Every structure is written in C-alpha cells, then in structure tokens.
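Removed: one protein chain of the complex. Kept in place: all other protein chains.
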Amino acid sequence: MTETTETVLAVEGLTVIGRPSDVTIVGDVSLTVRRGEILGLVGESGSGKTTVGLALLAHRKRATEITGGRVEVAGQDLASLDGRGVRALRGRAVAYIPQSPASALNPALRLRVQLGEALHDGSLSPAQADARVREVLREVALPDDDTFLKRYPHQLSGGQQQRVAIAMAFVGRPDVIVMDEPTTGLDVTTQKHVLETVRRMTREYGTAGIYISHDMAVVAELADAVAVMYRGELVEHGPTGDVLSAPEHEYTRALLAAVPRMRTDAPEAERGDELLRVSGLAAGYGRTRVLEDIDLSVARGECTALVGESGSGKTTLSRTVAGLHRGAVGEVLFDGAPLPLHGRRRTAEQRRRIQYVFQNPYEALNPRKRVRDLILGPYRHLVGRPADPDLVVGRALERAALPASYADRFPEQLSGGERQRVCIARAVATGPDLLVCDEVTSALDVSVQAEIVALLRGLQDEGMALLFVTHNIALVSNIAQRVAVLERGRIVEYGPVGRVMSDPRHEYTRALLADTPDFAPEAGAAAE
Amino acid sequence: MTRLVAVRLLFGLLTLWAVSVAVFAATQALPGDAALMILGRDATEARVAALREQLNLNEPLTVQYAQWLQGVIQGDLGISYSNRSPVSEVLDGPIGASLTLMGLAALVATPVALAVGAFSALRRDRAFDHTASLGTLVTAAIPEFVVGILLILALGPGGLDLFPSVYSRNGGPEQWVLPVLTLAFAVTPPIVRMMRATMIEVLESEYVQQARLKGLDERTVLVRHALPNAIGPVAQVVALQLAWLAGGVVAVEFLFNFPGIGKVLMDAIENRDVPLVQAVVLLIAGVYILVNLAADVLGLAANPKVRVTR
Partner (left out) sequence: MSAPPIEAPAAGAARGRRGGGLFRAAWRHGRTKVGVVLTGLVVLVAVIGPFIAPYTPTEFVARPFETGVDGTVFGGDNRGRDVLTRFLWGGWTLLLLAVASAGLGVLAGTVVGVVAGYLRGWADEAIMRVNDMLLAFPQLIAALLVMSIIGPKTWLIVAVIAVSHMPRVARVIREATRSVVEQDYVKAAEAIGLPRWRIMAVEILPNVTGPLLVELGLRLTYSIGVVAVLGFLGMGLQPPTADWGLMINENRQGMVVQPWAVLLPVTAIATLTIGANLITDGLSRAAVGIDRGVGK
C-alpha cells in the first residue's frame, strides 16, 4: 500500500545485556523501516521494547551494554559514531517522543527554550529557528504566539504536553522518530488526536516511525507493520494486516486473543431482583462536586459497567457504594434496605455482602502479611472465627483459580495477575452478593487482563453481581449486561449493553465508541 | 505565591511569639527574687521593695509579660543581674563576634560542600564518591565539640601547635581558624548529602534523559537542565544548616572561650542572670526561625510550579 521508498532504519542482530548480571535483555533483534512508514513494536512490560527504542538513539540505560548487532540510521552506523557524532545524530537523524511528557519536559524551563534547543546544530539563524518552532507548533495544532512560548510545562494540559513533545521531536525534521508509548495515561479522545497527529506528521515529513506500545489495538490502527517482542526476542515481524489476520507465533496469537473485541450483539438478558439501587446520589471532595444526580441499579447476578474517562467520577461512585467515600449524599438501597453512605455506619453484615477489588494489586495487599492472613483477616472481622481456617482459605483460593499452596506466600512472591487473584479471593471469601471492581485489569498486562475477566465472568455465573468500573469500552461489551456512561460526574447514557453499543443515543457515547481503537472487523460498523 | 509566603511569614511570627511565651514562662520558674539578684544579698529591705516596685514585680504575671514583650520589641531587654548594665549593651559585642564566626564558617563550608556533593553525584559509585560518603558519615556522627577537641589535639598546642586553642583579646587572626573549622566541619555533611542526592535525582530524571536524547552537549545538559532543578532543595538545606549554626555556636564558643553569644549564655546560666538568658535564647531562637523561614521562601521561589500558577 505504501510506495517503495528508501529504508532509513535498519537494525541487524541487536543484542543488549544487563551488567553485571549478564542477563540478555534484548537478543538478536532485526528490523527495517522505510520513510513515511510506522512500525509498531508491541510487547508486554519487560519484553525489551523500550531498550530497543533507546538503542536507536545510541542511548543505553544504566547498567546495560550493547554487545552485538548493528543499527543503521539514515545510512550511518551508530557504533561508528563518537560522542559528537551521536549528538549531531540526535534530534536531526533520529528523535524521541517520551512516554510521559509530564516528567520528560523540564519543569524549570520555558517552552521556547526547550523547543528551540532541539535545533541545536547551528545551521539556522535565531530568527529562522524561531520561525521553525512556530511552524511546527501550528502543525501539531498548538498556539504559536509568544504567550504560549513563555509558558512552563506545568501550565499545560496532558494532551498539550504530549503535543509539545511531538513538536519537539519533529522540529529538527528527523529521518527516524521513536515513540515510546506516547499515549499512556491519555483519554481515548486525546489519544485519538495524538495518534492522528503522529500519523499525519510522519507522512508529511517522510519520517520513519517506531511506535512502541503494549496496546495491540492502538498499533493495529496506526502502524503499517508490526513487530512483536517477547522476553527480549522478536517473535513476529510483518505487515500489520498479515500479522493480525494470520499470526504465526503462538505468543502473538495469545496477545491478539486477549484484546477485548467490541461486541454489539449482546443479547438483552432478563433481569433478576434488584440488589442495589442508587438514586439521586451526589458526591464531592470539599467544595468540588464530582458526582451529580446519579441513578443506577444492579440486579442479582448481573454485571453493570461504569464507563468513563479519567476524572469522570467513576471511581468516586464505586467507592461511595463500598462506603469508602466521605462526602456523599443521596439514597442507596441494598437488598431493599437503606444502606448508610458512610462505611462505619454500616452493619458488619452489609459490609460483608458488598466487597471491593482495587485497581492496583501492587498496592492492595499488605506486604507484611501472608496470603492466608490476608484472606482470613476480613473473614474473622466480618463473619467470625472459622471452625476450619484452612478450608476457608483453600476455598477462596480455589474460587480465584489459585493453588492452595499459595496460602503461605507473601505478596512480593506473587506476580501482578496472581496478586489480583488474591485480592479477588480475599473479597469472595466472605461470600458477598455484590463485588465492586475498580479498573481491576488496568494495571495488568493484556494477556493477564483476559484471565482476570474470565475469572470474574465465572464468579458472575455462580450468581455474584458485579459493579465493573472501567475506561475501556471494548471490555464492557465483553462482560457487562448493563452499562452506565459517565461524563463529568453525570450519567449521560444508561441501558443494556447491546443497545448502547449498537445504538448509542448520547453524543459523548458515540464519540467514545468512535475514538476507541479497535481492530476487529465486525466492530467497524459500530463506530459511527 | 504571595499568599503562600504571607502565610509562612504569619506562621513564623506566631512561632516567634510562642517562643517568647515559653522563654518568659520558663525563666519565671527560676527560684530567687529578681530585685534581690540585682542588688545583692546585703541590700536593705526598703531598697529591695523599691526596686521590686520599679521592675513591676508585684504586678500579675500577664502584665509583667506584656511589659517585658513591649520592651523586647523596642529593643529594651532589661538589666543584666551580673553586670548591672542593660542587656542590649552586654550583647552588643558578642553578637557581632558570633555573626562573624558563623558567617566565616558558612563561607568556608558551603562552596566546599556543594562542590564535593556535585562531584560525588557525577562520579557516582566511584572511588571519590565512596570516600566522600564515608567522610560525611563520620563527620556527621561526631558531636561538634568532639570535633573541636580533636582539632585542638591535632593542630593546637598539644599537637602540631599551628593554631592557639583558646581565644584571647589580643590574639591574631590565626585564633579564628580552629573555631571556624570546627563549625564548618559540623555544617558540611548534610549539604554534601543533599547536593549529591538532588543531583543524582535530577541527572536520572526523564527530562535530563530527554535533553540528552535531543542531542545537547553535556555542559548544556548540566548547566541548563540539571542545575536549575537542583538549586531549590539544596538552597533549603544550606539555609537550614545556617539556622543550625545559631544554636551550634554555643558549645564551640564555650570550648574555645570565644567571646560570642554562646559564651554569654553559658556565663549567664552560671550566674543565674535571667534577663540575659532570656535575651540570648530569644535571639538564637529568633535567628533560627527567621533563617528557617528564609529557607522555606527560597524553596517556594525556586519552584516554577509555585512561582507561576496556571
């Protein structure tokens, strides 16, 4: 689909090892990228993708060493360059867009300085450099006036900061650009704009792009070719279409299978008795209101999803239901009886019946306790002293699909996915009726996410109701029966999943669906 | 920014006032009659009574405090029991001497500490860094008067005999060397550590990595990108160390018999000279609070996120 043009980036057999441990971080990686093309470099955390990206700028992280291979950028072999050569190369031949511009932009320097110094080779006069900075700012749809150039990074929004980082990379008209997960932490709408900008700029400038990401869906939408990394090795490399339709390596297949597809055909299930009813709820922090007029219900055995971007109030709502948020007013009925909003005023029985699973399993388990005590603590407090503690622990672990032998481990001896399973085991041990899940998969790698979702679906089949909070609308269509879309503290759309996905009524829902990257062919129709 | 500074200033004043109450209350607990102290044991009862009246000693404590505070604000710190002269006169010379001593120590210590700290950060985990870190660890641990004695034993009359160990009125400038050196040793380690830690943090930050990835030369990276972000926290620690000096001079002056406020304080305590004790403690606490305040404001001013709001 792209015309044959010059190859500007060639990597051959790149090998990076860690010092002093001699662990291979990247082994024998070979890649090529042509002008105007974007290569998506996909892999989970720890797969070595960032190390490869930095090697293209002749940069290596502390305590790593490039021991083999060849990197050629715009005809220059990086290994042959001295310090001066490397500096001349950076910014001009190859530029870098960081993962988090909030920490990669210098907080003490004005934008003018930071953008201007990227044109450091002295080939331009100050006036020309200034004109070039303004030109590139316009290209990324940022203001180019003096007021803007005088700003400090902290005076910009997250999306603006990322645009500045893009402008900074393109200002020197590089041949190759390395993008390290540049949309992490951005809302889908902002992400969409950033991705469009990147796509357009690489085309216009004839720049070869390397887009590093863990998100297969984003890469599928953006990249011309995909390279998949797994434990330091390149396991798959080919045109995007081929890789998506006919993945060769087992890991790629698993990765693709794990990405939630947008489903629009969810059948409308019959609702059971109402378990939770929230009406007229409002909540805030101090004087700021973050939730207004919330009406919501969850039936027995049903999964209701709360979807929204960061700051929409979805976490506050879930915490209010769990009794963790102070400063909420409104009415909540649980199983027909009024439920106090303040957790301390609830009865032990009420607390037992509503359990909460946190977003980040790395912070949700007390590192000083063994799994067994983590599970038994809440049980003793809410249910009472068990006659057979081993049975309680064993059963809870079994429901979370963990072997009983894990009872004696400390959290630090568990992987992220296992930790989240322990969190779920702790929650289900007390036999709750409603499980509140706050972005429970977002801190985990894609393949692990799918397992956790499957586990939750299993629990639901056993009759547990779920309140599932997420920012990922594609995930919603896979697990929930009903969905509430939150925008700035209000529910703008609420209804059965199938209906909302196939026939979104609110503008915001439509935008959300359209902006979500998705590579499943059958979902394309929904994004209109 | 102005609001933040105003709040800090207000709190500083409040603290100063609380200290004045504490000092006043503490000295009131002292046994003995102030009038009797001033006049001596063999004064007649009538004279003592007259002086009591004059010093308002018969008034309730709150009134006495109010009058004392009013005096303090106007620079009238009362009359020294032992010298029988106004406290402000007694303190005149010692304040200057102590300030000079502190200033010299700061002047010696700060540049050396900053240089050692920065160099340690640049040479992280190499021989220089290890030596410097061990050195600061050792000097930070030893109490300052012990450092002083060790210096006397090494460089003073007992050892190489390069410098005198006791200050005397007609001595030359060389008698300043050991007291200054002792104080400098005491304030150096925290500055070194902070400089090193801050520089390392800044050098490992993503924005410094980004500056390098832009292809800037190492000098620009250091001077333009790293240093401005290191100044704030380091300036704060430097100011805190200067504040520490205000209290730290006491033991050092006592050791070297140096005629500063620290020595005045020790003599005043010895003689139970209440007004003098009050004045010196208030003075030291005042300097301590003010310099701390300056450190706070400095930290705020160095941070563009505070200086320039959205």
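Per-chain residue numbering starts at 1, and chain names A and B are given in the order in which the chains are listed.
Rule of thumb we're sticking to: a contact is a pair of C-beta atoms (placed from the backbone, for glycine too) under 8 Å apart; a residue touches a chain by one contact, two chains touch by 3 or more.
Just so we're clear, the structure is a prediction, and the values are computed from it rather than from any experiment.
Participant: Please provide the labels of all shown chains that the missing chain touches.
Facilitator: Per the touch rule above, the missing chain touches A, B.
Participant: For a quick check of understanding: of A:Glu65, A:Glu250 or A:Asp408, which residue touches the chain that isn't displayed?
Facilitator: A:Asp408
Participant: In the complete assembly, which of A:Thr15, A:Ser100 or A:Thr189 touches the absent chain?
Facilitator: Looking across A:Thr15, A:Ser100 or A:Thr189, the contact with the absent chain belongs to A:Ser100.
Participant: Among B:Ile79, B:Val116 or B:Val281, which one is in touch with the chain left out?
Facilitator: In the complete complex, the chain left out is touched by residue B:Val281.
Participant: Which residue among A:Arg62, A:Arg368 or A:Arg385 touches the omitted chain?
Facilitator: A:Arg368
Participant: By the contact definition given up top, give the residues of chain B that touch the hidden chain.
Facilitator: Answer for chain B: residues 11, 15-16, 18-19, 22-23, 26-27, 29-30, 134, 137-138, 140-146, 149-150, 152-153, 157-158, 165, 243-244, 246-248, 250-251, 254-255, 265-266, 269-270, 272, 277, 281, 284-285, 288-289, 292 touch the chain left out.
Participant: Which parts of chain A face the unshown chain closely enough to count as touching?
Facilitator: 44-46, 99-100, 103, 184-185, 214, 322-324, 343-344, 346, 348, 351-352, 355-356, 358-360, 362-368, 377-378, 381-382, 408-418, 423, 426, 443-445, 448
Methods note: only the chains that are shown with their structure count from here on.
Participant: On a C-alpha centroid basis, what's the spacing between chain A and chain B, in Å?
Facilitator: The separation of the two C-alpha centroids amounts to 51 Å.
Participant: In their shared complex, at which residues does chain A touch chain B?
Facilitator: By the definition above, chain A touches chain B via 57, 59, 62, 86-92, 95-96, 98, 100, 103-109, 113, 117-118, 120-121, 152, 154-155, 168.
Participant: Flag every residue of chain B that touches chain A in the complex, lowest number first.
Facilitator: Result: residues 204-217, 220, 224-225, 228-229, 304-305, 308, 310 of chain B touch chain A.
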